[in-house]
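The complex appears here minus one protein chain, its other protein chains still in place.
Up next is chain A:
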C-alpha cells in the first residue's frame, strides 16, 4: 500500500515538474498574438524588397489595387504559421464590380507553399468595405528531403494581390494590413537533422565563402542581404530541442519506477533474511 502511494506521489510530482517545464518551453518562442504593435509601414513589390516583419507585429501599407505586395516573415522549425491579411477596399462608389483578392505564401527558396486551411482567396462584393484573407502553412520541419517541398525554417514571403477585378478598378487606393501568428506544433513534428543555415536569401554571404574561393567576391553577393532579414524572437533554434526529450526521459523514469514496483511485488515484503520470522 505504502509502495503504491509512494509511486503515485513520485509519478505525480514528476508529471508536475515536466508539465511545468514543458509549458515554459512552449510559451517562450510563440509571439503574443494580442500584441500587434506596429511593424513596417510599407510593402515590397517583389521578393527582393519585401520588408521583414518581426514576429508578433503587423505590417501596414497603402497601395494601389492591382499592385503586388510582398512581406517577409521568419518562421522557425516546429512552428505552424498563419498569415492573415486585411485589405481596406477603395470607396464602393469608385468601383465597378466585384474583385477577387488572394494571398500566396512562398518559402525562402521562393517555392509556393500550399495553405492547409484558411480563406486564401476571397471575392469582395462591389459594396464591401474590406476583405480578410488567411493562410495556414504546413508545420515547418527542421529538415526535409531535397526532393520534397516541405516547409523549412527561414523567411516566408506573403504576396497579396487582386487576381480578378474590372480593368477600371485597377490603380485605386487600398490599404493592407498583414500579420503572421505562429503556434508551436510540439515534438510530434520534431524530425531529425537540421539545415546549417535557415532558408534566408543571401545566406552564403555571411559564410564569407565568396572571398575564400578566389580573391574577387561575387558582385551582387554583398547586396543580396540588403533587404533586412529578421529572426524569430529567440533567434533561429539550434534544432536539437524538442519535447521528445521529455517523453523519452519520462519513459525511462517510468521504467525505473515500474521496475522497482515489480521487484517489490515479486520479492515480497522486505525483511532481512537473517532474522527468523517472529523474532
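Assume a contact is a pair of C-beta atoms (placed from the backbone, for glycine too) under 8 Å apart; a residue touches a chain by one contact, two chains touch by 3 or more; residues count from 1.
The working rule: contacts and distances are computed from a predicted model.
Of "Transketolase", "Pyruvate dehydrogenase E1 component alpha subunit", "Sulfhydrogenase subunit gamma (Sulfur reductase)" or "VWA domain-containing protein", only "VWA domain-containing protein" is the UniProt protein name of the chain excluded from the display.
For chain A, the list of residues touching the undisplayed chain reads 2, 6, 9-10, 13-14, 17-18, 20-22, 24-25, 28, 42, 45-49, 51, 62-64, 66-68, 94, 106-107, 109-112, 142-143, 146-147, 149, 161-164, 167-168, 170-173, 187-188, 190-197, 199, 201-207, 209-210, 213, 218-229, 231, 234-268, 273.
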